[in-house]
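Note that one protein chain of the assembly has been removed; the remaining protein chains are unaltered in position.
== subunit A ==
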Amino acid sequence: MPTDRTKEFQATIESILNRKNVFEQQHLLQNQSNSPKSQKSEFNHAASTIGKEINTTVAKLQRLTQLAKRRTMFDDNPTEINDLIQVVKQDITRINQRIDYLQMNSRNRNNNRKNNEENNAQALEHSKNVIVSLQSKLANTSNDFKNVLEIRTQNMREQKSRRDQYGVSNLSTMTTPDLDSLKNNPLPLYQSAVAASSSINSPRMPNATFDTNHGTDVTTQSNTNSLGLGFNSTLNRSSTTSNTYNSPYDGNIPMYQPLNSPAQTESKETFVSIEMMDTTPPNGSLGLSNIIGGEQQQLLANPIHTEYLESRSQAIDSIESTIAELGQIYQHFAQILAGQRETVQRIDDNIADVEMNVEGAQTQLMKYYNNISSNRWLLLKALGIILIFFLIFVMFL
């Protein structure tokens, strides 16, 4: 029966890559001079190594997609998939760091050499283009990686439901309540996480660490301000813990009060069944972590682990509620502001009226003033006529 030697194969690949990189680094060290030509070739060397690494990562990712797409229930080996996921993740982060380093290097170099060369502009542009193309390749790879993880989660979910239909073991049937809650509440945080992460995936790929070990989300170390909730690749429990779960602490060390030793004394199945009921977390993304196969549920039997996961889910819940509150406050804000806009318009109208009135009044007063100043002769004439009438009356009396 053929043995599974993929791990050996991958280890040899890694060691060959390491050897190659070391060799090229030594080569670069020997050529360390300040002449622009050797520096340019150094840049090219580094860029070519990065390109080769990207290619190997793409190859690994393809193998991963192949594995993840398989839909048989019992044949897939989660360990290999999880190992591959780990390796690809590390490769992506390492390549990203190298690209950043290269970019910084080329910038420093060109700043130092500005006064020397006339054809520096073209070299600068060339190096910029190379870096941009490397970054875009890396962004594509990470996009594909993300898609593969999505496919994998979906497959795991389907597998779990199918497994439950056949009622394979006690442990797996115990997790059906989680599945219902999952179907009704399909990972809201995960969907928002996908949306957030797609906004992060610009060619300037920040240092996102996809923490895939714990089944919940994790923030990135990126420059962006988004929360950057990580991916829901909880399936990356690469623990191949055996089915027997030995107590790590015997009585030899009386100093410690280990919190997981009492777990071992009870019978596994009943304990696990109780645990599974207790650890149905409200957060949908954690529910996915309970879908994993039987032996990995032993991990959740570890109370510290569950406590840790629960505290994480609590923290995320509180963050989510705070954000919702903030959203409400902003909406309230906008409402009040709209109302105030109307008030301001009324004020504006009133003031316009005032201006009109005052102007009209001013014209009237000007007219009056003019009348007054020009009416004197009329007044005198009127007074004269009255005086004449008065005299006539006095004459007749």
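General remarks:
Just so it is clear, a contact is a pair of C-beta atoms (placed from the backbone, for glycine too) under 8 Å apart; a residue touches a chain by one contact, two chains touch by 3 or more; residues count from 1.
Methods note: contacts and distances are computed from a predicted model.
Entry comment: the absent subunit's protein name, as recorded by UniProt, is "Synaptobrevin homolog YKT6", drawn from "Phospholipid-transporting ATPase", "Nuclear pore complex protein Nup85", "Synaptobrevin homolog YKT6" or "Collectrin, amino acid transport regulator". The chain that is not drawn here is touched, among residues A:59, A:304 or A:387, by A:304. In the full complex, subunit A contacts the hidden chain through residues 11, 14-15, 18, 82-83, 86, 90, 93-94, 97, 209, 211, 213-214, 218-219, 227, 237-241, 248-249, 253, 255-260, 299, 302, 304-305, 307-308, 311-312, 315-316, 318-319, 322-323, 325-326, 329-330, 332-333, 336-337, 339-340, 343-344, 346-347, 350-351, 353-354, 357-358, 360-361, 364-365, 367-368, 371, 375, 379, 382-383.
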